[in-house]
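First the structure, then my questions, so here it is.
A single protein chain has been omitted; all remaining protein chains appear in their positions.
Just so it is clear, A and B label the chains in written order, and each chain counts residues from 1 on its own.
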Amino acid sequence: MQDLQTRLAQHTDLGEWTQQRADLAFVTVAREHLHGLLRHLRDHEGFTHLVLLTAVDWLEDGQFQLTYLMNNRAAARDIGVRVLIPREGADMDSIHDLWPTAATYQRELREMFGIDFPGSPRVDEEFILEGWRDMPPYRRDFDTLKYAQEEFAERPGRVSKDPETHMKQKLYPDGA
Amino acid sequence: MPITTVLSPFRAWKFLFQNPVTVRDPLTERPGAPRYRGFHQNDAEKCVGCGTCETICQNGAIDMIDVGLAPKDGDSGLRPRIDYGRCCWCALCVDVCMTGSLSMSNAYTWTDANADAFRFTPGVDKKPWDNDQLGYRRPEGHALHGKDRVEMAELEPEARIGTFDEIVAGYDVARARLEADRCVECGLCVATCPAHMAIPQYIKAVRDGDYERGLALLYETNPFSQVCGRVCTHKCETACAAGHEGDPIAIRWLKRHITDQVPHKDYVRIVGKPKKAAKGEAKTIAVVGAGPAGLTAAYDLARQGHKVVVYEVRKHPGGMPRYGIPEYRLPYDILDADIDVIRAMGVEIKCETRVGSDITMDELKAKNDAVILAIGLHLGRSTRIPGSDHADVRKAVDLLRQVTDEDPVDVPKSLVVIGGGNVAMDIARTMARLQMKAYGEVAVTVTALEDKAHFLADPDEIRECGEEGIDIVDARGPQEVVIDADGRVEGLRTWRVQSIFDAQGRFAPSYDESDERIHPGDMVIEAIGQAAGVDMLGEGLTEALEWNRGRIQVDADGRTSESWLWAIGDCVKGPDVVHAVADGHRAAKSILAAFEGKGDEA
Partner (left out) sequence: MVQDLSDRSQYPARNRDGTLDVDLTSGKYLKLWQGPNHPGITGNMSVELTVCGDEVVEGKTHVGYLHRGFEKLMERRTFIQCFPIVCRICVPEPDFNEYCYAAAVEELAGVEIPEQAKWIRTLILEMGRFNSLMMYLGGQSGSLGLGVIGQWTTYVRDLMLDRFEELTGARIYHMFILPGGVRDTLPEGFDARMEETLREAERTMKDVWNVMFQNAVFRKRTIGVGYINPALFDDYGVTGPTARGGGVAKDVRRDQPYLAYPDLEFEVNVARDSDIYSRADVRRRDALQSIDLIRQILAKMPRTGPVMAKMPNMLHWKIPRGETYIRGECSRGEYGFYVVTDGSGYPRRVNVRGPSYTHAMALLERLIVNCNIADVAALLVSLHTYPPEIER
C-alpha cells in the first residue's frame, strides 16, 4: 500500500502510517484534513465502502481517537483513517454528506462517547440507551462494575476465600 | 404467473403421510453429545483448591468455599462452588483446571423449585451425574498455560568438573519471564515454604520486570534469598499447583533470578533502613553462631532497632552454607552479599570468637536481654567400623571446612565415600574436582545404604555426580576399612544391604554377607550425619536445660526451658537453610513478643 501512501502524501499532510497487514493500513490525520481526505479516497482511490466509524477513548492522553475504516473492494484493501480530538467538549465534523449511513454511527458516538457531530441528522435522538441519564457509558471513566453494583442486587450468601490467605489462617495464623 | 406456481405448493401435502421428526421429550431420553458441556463434575480428592478456575471465570460464577477439608501441603482444602445462575458453560474453568479434576458431564436437565439449589459444589454435593462417563473433558494437548518448565543453561559436565565454578547459570530475563508466566498466582506454595515467602507476588514481579519490588519482597521474609535462590531444598515446588499436570514452577530459580538482576550495591537501599527503636527501648541480643538461623534472627531483631552481636567461632560467617555447601553450588561472594545486607542492618558479627572460652555463656547472659543459640551441626558422626580411627578416614564436614578455609588438603588418587545424602554428594564432587585438578582424572566411589529408589540426596545431585564420573553404588553396608600391611588405607569392605529398618521401623540394617565387595581407595570419607557440639554451654547450663534425645528441648518458637535463651536452627531442627531461616524468624518474633511483655518475662 506504499503507492497509496505516496499518492496521498502529495496533497495531504499525513501523520503516522501503520501498515498493519499487506491489505490494511491506518493513518493519522489532523481533523481539518479528514473530510477532504475521505472524499478523495472515496472518489479517486476507490475506497467507496465505509466499513465503520468508531471511537477509542485514550483517557490518559485526554483524547478520543476516531477511526474511519474504508474498503476498496476492487483492490482488496482497507484504510483506517485516525483523527485525534480532545476529550473535553469533543466534537467532530459530520461525514453524512459523504455516506448517509454515517449518520447512524455518529448518533451512536454521540450517545455512547458524548462526541457531537453538529449537523448530522438526528444526532441528538436517543439511539440504544433510551432514558439514560448517566455519563456516556463507553467512556473509559464510566465504571461498569460500580454501576452494576449500585443498580443490581447480588444474590445473598456468597463468600469466596483466597487459598493463600485461607491456608495462612488455618496453618500459620501468626505468620511464622 | 405460470400455473405451476399455483400447483407446486401442494407438494407439501406429502408430509401428511410422514412420521413426525420430533423427539418426544421427556418420554424419550436424549443424552447430550459425548463432549457436551453439561453440568460440572469435580474429583474432590484430586482438586487442590487452587482457585484458578475461579480466577478465569469471567462470569464470577465460582466461589472457593471451605467444605471442611483441612488444608495441607499443596491443597488449600477449599473447593469451587458454581453458581448456575451465572455460569455460561464456557468450560474455561475445565480448560484451566490445574489438576484436571474439573470436568463436565453430558447431563443437561435439572429442575428444582429452590433457586439456591443451583449453587452447588461439584464433587462435594452429590449429584446424579457425578459418575457420568460422557461429557466435556479437556482435550488432550489443549492447555491455557505452559506445562513445561523453561530450561536453564548449565555448564556441561566436562567443563565443570575441573573447576569450582557455579554450575547453573541462572535464567536470563527472557527465560525468567517465560517461566514466571506459567505461574497462576494461586498461592498454594506459600504455606509449604518454611519462611512463607511471598512467592506468587515475587514471581509477578519477575513477569512485570520490576526487580526492585521483587527484591524487597524477598528480603522481607528471607535475608538469605541469594543463598536460597541457589541451594534451597524448594519444598514449595512439590506443593506447586502447576506440578500436577506439568512441571512445577521453578520457584527457586526465579528467586535467584531476582537477586541476580539487582546489583549488590542497591540491595541495602531496596531492603530499607532498620527502624529506630524508641529511646530506652533498644535491647541487646547475643547470637551464638553466624549461620542462617542465627543471622536471620539477628536481621529481624536489628531491623526492629535492637542491638545484636553475633559470635562465630570460624574464620568467616555463614555456617553450613559456607562450610558445608561446595562453592560450585554456592559461590562464596553470593553468601557474602547476603551477609553484607544483614550487617548493613546494624548486626555486628565477631568471627573467630569461641563461646565457652573467649566468652562464656554466663557473660552473655549477664550482658544481654536475650541470647540465641544457633550453633548448627558441625561434628561429623563416625560409622565406628573397624579401621575408622585411621588417619586417612576422614569426616566429610571436616574436609569441606578445610577446603573452604583453603587449608591444605591431601588429595588421594582414589577414595571411597560412605553415605547417600547430599553431604556425601557434596564431598564426593568436591574431592572429584580436587582430583581433576591434581591428577586430571576422577576416582571416587560413593557407597550408600539405601537403594537407588530411596536415596536421600536430591535426584539432581545424583544425576550430576554420575555426569561427573563419580561411581555411586547403592545398598552397600560398610563393614571395615581395609588397611594394608604398611598401614595404609586400601579400601572399604561392604556387604549388600537387604533392609535398613526392622519391622518396628528402627534403624537395624540387615545384610547379605555372601555379597561382599572391596571398594578400593586411599582414603575413606564418612558422610553419615552430624551432631552439635554443645560443650560450650558449660556444665551449669547443660544441667539446667531440659533435653530431648540429646537435643536441647525448645518450644515451637525456639525458646528453651531457660527463659533468656532461645535455641534454633540445625542444632535443634532438621538441616536445611530455609528451615533455619524460618526458625530465625520465629525466634525473633518470640523474643520481640517477650520484650513487649507479651511472652514470659525475659
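The rule is short, and it goes like this: a residue touches a chain if its C-beta (ideal position, glycine included) is under 8 Å from a C-beta of that chain, and two chains touch if they have at least 3 such contacts.
Since this is a predicted model, take the numbers as computed values, not measurements.
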* **Residue in contact with the excluded chain [from B:4, B:28 or B:548]** => B:4
* Asked: Looking at A:14, A:30 or A:56, which makes contact with the chain not pictured?
  -> A:56
* Structure fact -> By the document's definition of touch, the residue of A:36, A:62, A:86 or A:100 touching the omitted chain is A:100
* Structure fact -> Touching the unshown chain, chain A contributes residues 18, 20-21, 23-24, 26, 48-52, 54-57, 67, 69, 73, 76, 78, 80, 99-101, 103-104, 121, 127-130, 137-138, 140, 142, 144-145
* Mind listing the chain B residues that contact the chain we can't see here? => 1, 4-6, 8-9, 11-12, 21, 32-37, 52, 55-56, 58-59, 88-92, 95-96, 104, 136, 139, 141-146, 178, 181-185, 207
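By our rule, only the chains that are shown with their structure count from here on.
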* Separation of mean Cα positions, chain B and chain A [Å, integer] -> 50
* Touch list for chain B against partner chain A, complex -> 49-51, 54, 62-66, 70-71, 76-78, 83, 85, 116, 119, 186-188, 190-191, 196, 200, 557, 582, 585-586, 589
* Can you list the residues on chain A that touch chain B in the complex? -> 155, 157-168, 170-172, 174-176
